[in-house]
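I'd like to ask some things about the structure below.
And then chain A:
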Amino acid sequence: MNNDFVPTLTPIVLLDLSLLTMLIFVAFTMLKSRHLFAVAMLSGIYSLLSAAFFVSLDAVDVAFTEAAVGAGISSVLMLGAMLLTSRREKPVISNRAPVALAVVFAVGSVLFYATIDMPAFGDPNAPANVSIGQEYVERTPDEIAVPNIVTAVLASYRGFDTLGETMVIFTAGVAVMLLLGAGSVRGGKPVDDVPVGDPKDGE
Partner candidate 1 sequence: MIDLGLIRDVLSWAAFLTGGAFVLTGSIGMVRFPDFFTRMHAAGVTDTAGAELILIGMALQAPNWITVVKLGFVGAFLFFTSPVATHAIAHAAWVVGLKPMLGPELEREDAE
Partner candidate 2 sequence: MFGAATAAIVIAMALALIRACAGPSLYDRVLAGNSFGTKTVLLLGSMGFLSGRPDFLDIALLYALINFVGTIAILKFFRYRTFAVSMDGAAAVKPVFGEGDRQ
């Protein structure tokens, strides 16, 4: 394997960086916010951002799922759950936990260290691009008539697996809908909103 691939700063990489920056910003804002509606809207925006990021990584099918589930259904489900509970999260008493912080930092630095050994981003000689994946790309047009390789793998090569997965997800979805009371005209009964924290906050 010749390793003459040199990663460069292309516009796409810059785009990825700006998307990731926005993702981190949204994530921290969601953590800081105690206003649940804001968190639900921001999580929808987070899904849109990460879906755009998946597209730039060429994971189009994941982006499809992320858009449909993350930005569509799940923000609606979160709002449904929110209507059954209070609009505000209880204020968290922040007690410092030095041991936990140390563990997080240790694991994080080990993971950072591990990334050094990973193939460069976009390297055509990375193991993921040269081993069995290539086999599927070559054989799918002859073996299965479906032109999209991802669809062929999902629906044919591992069709039963996909069937099981969709059944699990469907069951979970039905259970959530039942819990939220989406079938009744009135819907779930809202719990009286108990204002917590500063009432002059305006939210």
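The candidates were selected such that all candidates are chains of the complex that A comes from, given by their letters.
Here, a residue touches a chain if its C-beta (ideal position, glycine included) is under 8 Å from a C-beta of that chain, and two chains touch if they have at least 3 such contacts; residues count from 1.
These numbers were taken from a predicted model, which means no experiment stands behind them.
Between chain A and the candidates 1 or 2, touch in this complex occurs only with 2.
Taken together, the chain A residues at the contact with candidate 2 in this complex read 11-12, 15, 18-19, 22, 25-26, 29, 33, 35, 37-38, 41-42, 44-45, 48-49, 51-52, 55-56, 60, 63-64, 67-68, 71-72, 75-76, 79-80, 83, 87, 181-188, 190, 193, 195, 202-203.
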